[in-house]
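With one protein chain withheld, the remaining protein chains of the complex are depicted in position.
Now for subunit A:
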C-alpha cells in the first residue's frame, strides 16, 4: 500500500468564500461497518457510549510515540484505540485523561467535546517522530545530547483553524451536500487539507471540527495574503446545437461532470498521485489505521502528511491530512538523507550534491543545531 485510494468518493462543485475554496466529497454509499463517533468524549472516564447492537468502530486519534525509527522501530500508539465493540475503557483512560486535559488547556475550551477530538495528532506525531531517536551510529560530529536524547525536544508550529483568515466564515456558510462524506480545503487554490469520514452523519457532526484543526504555516500565509479565488462558474458552450430542453439538460449535466473530472485531475492530483510511506498503527477487523508520510523529495512543492483508516482493499474510509510547509519538507528531506546514509555527514553531503559545510549549515538552519558538537561547523567551513 503506497497510494491513497479514494474510489467511491467523488468531488462535487466547489463553494468559494474569498480565498477559501471548499470542495465537497460525496460517497455513493457510506462505508459499512465503520463510523466515526465523537460522543465518545462525553465522559472524561472513557465510558464509550456504544450500544450492544451498534456496530460502531470508534477511533480516538491520540497517537503518542516515544520512539519510532530509533531502536528497532519500536512504536506505540498510547491511547489510540480502534474498537469493534464497547472497549473496556481502562486501557485507554489514564492516557486520555492526562492527554485530554493538556490539550483542552491549550485550545480555547469552548466546545469541549470536539476540542478533545485531536484528529491530526497521530499524523503530526508521525512527522515529529521522524528519526526521533537521533543518530543511530555515533559518529564524531554528533553531540552527546543527540546520542542520548535523540531529537527531543522536537517541535513544529501550526495554526488553529480559527486563526486562518476566512476559514471560519467559509465553513459556516458552507452548504452540505446530502451524501457528503468529506471535504477538501483549498486556500488560494492550494490544497490545504483533506478530510474524509465513512458516513454522512459523521461528517455532519464533525464539519464544525474543521475549525479546530491544525493547519500549516503555508496555509495560513496563503489565506492571509491570497486574494479571492474564482468560483469556476458553469459555462454552457456550443449553444447553436441546443434545440430542445433535453439538449439543455444534457449540456448542464456535462458541466457538472466536467467539474468533477477536472477537479480530480488538476486540483487534487498532488494529493492522490504521489506515493506515500504508510505505517500501520493499529489493526482491527478488516480495517487498519495508518499514518503516512510523503517522500520529502525536493522539487515537489505540495506534500501532505496524514492518517487514514483503510479497508482490506486499501480504500480510504477515514482520511485527514496536513499540508507541510516548505521548511517542514526541507527538514524531512534532510533527516531522511542523514538516515539513509547512516548519519555520516560526508556521504550525506555527497548524496545531496553539496559539500559538507553546506550540509552543516542546513542542519543549523533546520533548527537541529543541538545535534552537532561545537566546532563541527568550523571544521565544515574550512
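Rule of thumb we're sticking to: contacts are C-beta pairs under 8 Å (C-beta built on N, C-alpha and C of every residue); 3 or more make two chains touch, one makes a residue touch a chain; residues count from 1.
FYI, contacts and distances are computed from a predicted model.
For the chain that does not appear here, its UniProt entry gives the protein name "TROVE domain-containing protein", which is one of "hydrogenase (acceptor)", "Monosaccharide ABC transporter membrane protein, CUT2 family", "Response regulator" or "TROVE domain-containing protein".
Listed residues A:157, A:248, A:265 or A:354: the one in touch with the omitted chain is A:248. In the complete assembly, the contact with the undisplayed chain comes from A:178, out of A:178, A:227 or A:353.
The omitted chain makes contact with just one of the residues A:13, A:208, A:274 or A:314: A:13.
As for the chain not pictured, it touches subunit A at residues 12-16, 24, 173-178, 231-236, 239, 242-245, 248-249, 251-252, 255-256, 259.
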